[in-house]
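All protein chains but one are shown at their positions in the complex.
This part shows chain A:
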């Protein structure tokens, strides 16, 4: 059964209408089919439907081409174009933002450096002014001390002068007393003064 059918198929495929194995029911059936197909020929080479196929291909492909060209492809192209534009725009925006960030960073760095410089100069100034203040204060104190010293020295000199003057008087009094009590000599005040002055020399 299987063999005969396969053989019958073979026969059809090559376009020959040989029937095989008479007596087998299936083979007779195959044979009739093969016979009718032989009359029509191998379908793809049957010219009966050529005009119809060409016409319908022309109609359907024509419509397809028109649809694609005028409706569908502009649409797909538009979508892709739109996406490309959008991506380009986004990239541009990203680029711009990055340059903005770079600028901001540079400005920040610069400001930081300026601030650092300013801080340095402020510290320097403060140090300078503190030092000059201290210097001034020191000079003022020096001056005051000098003045006080001078005053003190002047006072010492005055005291010393008055003390020395008093010493003369004491020496005269002592001399007068000694002369009167010990030697019982009455001397005038002028003689005593002269004698003390000579002895002091």
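Here is the rule we go by: a contact is a pair of C-beta atoms (placed from the backbone, for glycine too) under 8 Å apart; a residue touches a chain by one contact, two chains touch by 3 or more; residues count from 1.
Just so it is clear, contacts and distances are computed from a predicted model.
Student: Quick one: the chain not pictured, UniProt calls it what, "ATP synthase subunit a", "ABC transporter permease", "tRNA threonylcarbamoyl adenosine modification protein YeaZ" or "Disulfide reductase"?
Tutor: UniProt lists the chain that is not shown as "ATP synthase subunit a".
Student: Which of these, A:82, A:99 or A:129, touches the one chain of the complex that we don't see?
Tutor: From the options A:82, A:99 or A:129, the contact with the absent chain belongs to A:82.
Student: Since one chain has been left out of the picture, which residues of chain A touch it in the full complex?
Tutor: 1-2, 5-6, 9, 12-13, 29-30, 32-33, 36-37, 42-46, 48-58, 60-61, 63-65, 67-69, 71-73, 75-80, 82-83, 86
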